[in-house]
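Below you'll find the structure, written out as structure tokens, and then a few comments.
Removed from the display is one protein chain of the complex; every other protein chain stays in position.
Up next is subunit A:
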């Protein structure tokens, strides 16, 4: 195939350069993501809304931008949190808040706007509140519809693999200016 001929003509250094170009694309994306994470102090600075539990505020496929400052969480804020033992973060609103008088620790109860009941059904069995450490960020901004791509990639993993393979081949064979 033409691809093999192109590769055969290249010296070791040129092949190393092509591999480097590919690695740089991957690392740049990775470092931009991690950089955003560092700047916003949030483990996952951008998340996609996966369920309809926050309609009409957020639809499935919206992109949310998160930060996590040091200020205490207040009622009415929309937070993204993770329950122990569950992988998927949940985006719901804080409806009740109690502070421990001695330690100042916050006890948080959340509920999705579109859900009939609060989130106690989602917490661990016996868990009545979530704490500050479960919160990975507060919603500071959002972009509608842009997350649809992530949902498609998640629902059809073959698309993700196919895209990566294509990208890999293209970068390895095309030598840029």
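The rule is simple: a residue touches a chain if its C-beta (ideal position, glycine included) is under 8 Å from a C-beta of that chain, and two chains touch if they have at least 3 such contacts; residues count from 1.
The rule we apply is simple: contacts and distances are computed from a predicted model.
Undergrad: Any idea which of "Sesquipedalian", "Signal peptidase complex subunit 2", "Eukaryotic translation initiation factor 3 subunit H" or "Immediate early response 3-interacting protein 1" UniProt assigns to the chain that's been left out?
TA: "Signal peptidase complex subunit 2"
Undergrad: Please identify which residue in A:20, A:75 or A:162 touches the non-displayed chain.
TA: Residue touching the absent chain, from the options given: A:20.
Undergrad: Write down which of A:31, A:152 or A:170 is the residue touching the left-out chain.
TA: A:31
Undergrad: Touch as defined at the start, partner being the missing chain; which of A:41, A:99 or A:124 qualifies?
TA: The one listed residue touching the chain not shown is A:41.
Undergrad: Kindly note down the residues of subunit A that lie in touch with the hidden chain.
TA: Residues in contact with the chain left out: 5, 9, 13, 16-17, 20, 23-24, 27-28, 30-31, 34-35, 37-38, 41-43, 136, 175-177.
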